[in-house]
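Removed from the display is one protein chain of the complex; every other protein chain stays in position.
Residue numbering begins at 1 within each chain, and the chains themselves are lettered A and B in the order written.
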Amino acid sequence: MKKRVIALLLVAVMAMGMFAGCGKKEEKNFSDGGKVLNIYAWNEEFKGFFEKYYASKIPSDVKVNWIINVSDNGLYQQKLDDALAAQANASADDKVDIFLAEADFITKYADSNATVDVKALGVTDFSNMYNYTVQAASDSKGVVKGVSFQCCPSALIYRRSIAKDVLGTDDPAKVQEALNSWSKFESVAATAKEKGYYMTASFASTFRVFSNNCTSAWVNGNKELVFDKAINDWIAQTDMFVEKQYTLKDGIWDDPTTDQMYKDGKTFCFFGPAWYFNFSMTKAQDAEKGCSGDWAICQGPQAHFWGGTWILGAAGTDNATLVADIMNAFTNDKDIVSKLVENEGQYPNNKAVAATYAADDTKGAVAFLGGQNATAVFAAMTDNIKWENHTKYDQLLNEGLQNKLQEFYKGSVSKEKAMENFKTYIKETYPEIVVK
Amino acid sequence: MEKPAKTKKKHGVSYAKWGYIFILPFFITYFIWSFVPQVLTFGYSFFKMYRSGLDQIGPEWNGIQNYVELFTTKLDGIPTVVKYAGNTMIMWIAGAIPQFLIALLLAVWFTSFRLNIKGQGFFKTVIYMPNLIMASAFSMLIWTVFSVTGPVHSLFVNSNLITEEFDFFFNKVSARSIVAGINFLMWFGNTTIVLMAGIMGIDQSLVEAAMIDGASSIKVFFKITLPLLMPILTYAVITSLIGGINMYDVPFILSKGYGTPDNTTMTLIMNVQQKLSTAKNYGSAGALSVLIFFFSAALSLVVFKFFVPHDSLKNMKKGGK
Partner (left out) sequence: MANTQRIERADYLSKKGRVMLMISRIFVYLILFFLAFLCLFFFYLLIVNSTRSHAQLNEGFSLIPRGNFLKNLKSAWTDGTVNIPRGMLNSFIIAISSSVLATYFSALTAFGIHCYDFRFKKAAFTFILAIMMIPSQISVVGFIKMCNTFGLTNNYLPLILPSIASPVVFFYMKQYMESILPLEIVEAARVDGASEFYTFNRIVIPIMMPAIAVQMIFSFVASWNNFFLPGMLIDKPERKTVPIMIAALRSADYKKFDMGEIYMLILLSIIPVVIVYIFISKFIIKGVAAGSVKG
């Protein structure tokens, strides 16, 4: 009797839980006339731009409500996912209208029913946006779900003085010529080593360059884990770089790596976009110990990007026109986009605006790069960037591979064990991926 | 030694209802806030239930498949759960042994009239202070101390203990020791306070009488203080054990969630979190939680058994003297 009561109770409770979990139906995609514009973000960056450059255009009867949750412990995505799951039944004032996504996890949202076709909302002109930013926000059928207010082409950032020592020149065109393929990159690394330099400061420095240029996805149609040739090439090159001491064994943000940015650093190059050398190479910019001006950029072996934030429209938004207007403002409104470049140090997702800065060496000159016009370099390489073969699993697959391989480079485990640990990590993280 | 007699019906009045009344708020609160989520956890463990991106997979009846998978996913030839349980226990014990030895010593010293320690207020405040810092902030500080660019590394290099770069976070022994060390440092003050309050609750006339009879302080400790402290010590050991099994944020932050090196600092709850955070794998995480529950219940039972001669449960059965 007692047992039966418990069993019944369990069934009842389970049923409750299932109702909470399901309840998904095809909802009407968007509407207008909402009085509250809900925007989900993980920090205040976009809020700052929004308030400076757009807030005055908001209709007076619409209230903007920012829901900012940090990305620590997956908090941001967890709360966003819950809100999107509840979207159909949420009251008008609680519906998510806009949310932000990073390159690392945009596919999860763009390739889902939780986002809305921005063309239907009223964003129709993509001619000035960089192709990869549009591809990134598209679902598997090619429907565009969002736009990016930043473009993050990533360059090879080299020390001019070391380039002179190793290559005999610090001229960006000649340096690019010497480094335009991986085999050249490797032979320069060997020369640099002979002269007492490291080629890169972290084993993970070149990872994004390879992974952005994969010819197949991490996970295939049968949900099987696949090692692309580019990934295998990265592993092989990094094994060799670590063994021959062309690079260091720490992560890109760790102190041993970033210490190499000081004047007494011995590293030939780093990889990164404008935001990286503007805001994250603070050690190189240090007034006493840094070496501002001793840097320059070129494309390097392969075009790639790093980071960026996309604005996505949530399915079920009740402020469709306003959402589209915001998206247009931060991509197609030349006034606002120019202000993002001049006041906020952004590289714009607008080819026309970028071209005006690229053409103007006085406006485009960057003191940190010894007066080089960075926009011109980025503008030339941005069209070569691809967004192909991405999956919703990429973020943890990429990070997991790097972290597990680092244990091999640090001498904790053998190469085979590191790969086995990586596969186990994937098995325990993603139940649906088949790992052989 | 006096033992409390049980309250019996007196003057024909039953006090039993007061027992129910007094425990009612606890049970009402528990059933409102915790019961449903906990039963759901148990239930989920029999379902295939996770998210693939934003899409919900399941729930779909899965029998004991989640449990089977926990034991068939292996590392180094042993099931990962067993490995993680081992890691958790090793790091807990390595921190708990010094924690209890020091805490017992300090509690006795602080309460000793004979030693009459000056500046007690200062010491009591200071030893508890590590517990006041958030584990995440503490781990940040520890990181700066033990990193390859930190002071400990250069100390080792300068004294020729190591000749080339040695990353403490990438060596099994040192990584686990750091986790255990942080746990020790964060919790020994806490345990000291618990034991001290317990010792201060002991009727001092007993200690005094023994002292006058010429018993040494060591004898007094083992024959009088320790037996009377047993209920509190049992509490301290059990809660430390439960805290140990729930160990999560320190190893998580120090290893970025990867259990570096070679999954040797991966704890059970880190694994639960790994299953929950991305794929919302309630099925597998639920099964693991059920296992963790039985694991801690079994270990707690062992602790109870170990303390059984002095255990309150036994006295309860006998109904006191």
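Note that a residue touches a chain if its C-beta (ideal position, glycine included) is under 8 Å from a C-beta of that chain, and two chains touch if they have at least 3 such contacts.
On a predicted model such as this, the values are computed, not experimentally measured, just so you know.
Within the whole complex, the absent chain has one touching residue among B:L104, B:V179 or B:I245, and that is B:I245. If you put the hidden chain back, the residue from A:W42, A:Y132 or A:F422 that touches it is A:W42.
Shown as candidates are B:L54, B:I232, B:V250 or B:M266; the residue that touches the absent chain is B:I232. Take chain A: the residues that touch the chain left off the picture are 17, 20, 42-45, 67-73, 75, 78-79, 82, 86, 255, 258-259, 275, 279-280, 282-283, 286, 289, 345. On the side of chain B, the interface with the absent chain consists of residues 2, 4-8, 10, 15-23, 25-27, 29-30, 33-34, 36-38, 40-41, 102, 105-106, 109, 113-117, 121-138, 141-142, 144-145, 147, 149-151, 185, 188-190, 193-194, 196-198, 200-205, 207-208, 211-212, 228-232, 234-235, 238-239, 242, 245-246, 248, 268-269, 272-273, 276, 282, 285-286, 289, 292-293, 296-297, 300, 312, 315-316, using the contact rule stated above.
Methods note: only the chains that are shown with their structure count from here on.
Centre-to-centre separation between chain A and chain B, using Cα means, comes to 39 Å.
Looking at the complex, you find that chain A touches chain B at residues 9-10, 13-14, 16-18, 21-22, 24, 73-74, 78, 81, 84-85, 107-109, 111-114, 249-250, 254-256, 259, 392, 396, 400, 403-404, 406-407, 410-413, 417, 420-421, 424-425, 427-432. Those residues of chain B that touch chain A in the complex are listed here as 36, 39-40, 42-44, 47, 49-57, 59, 73, 75, 80, 147-149, 165, 167, 170-172, 256, 258, 260-263, 271, 274-275, 277-279, 281, 283-284.
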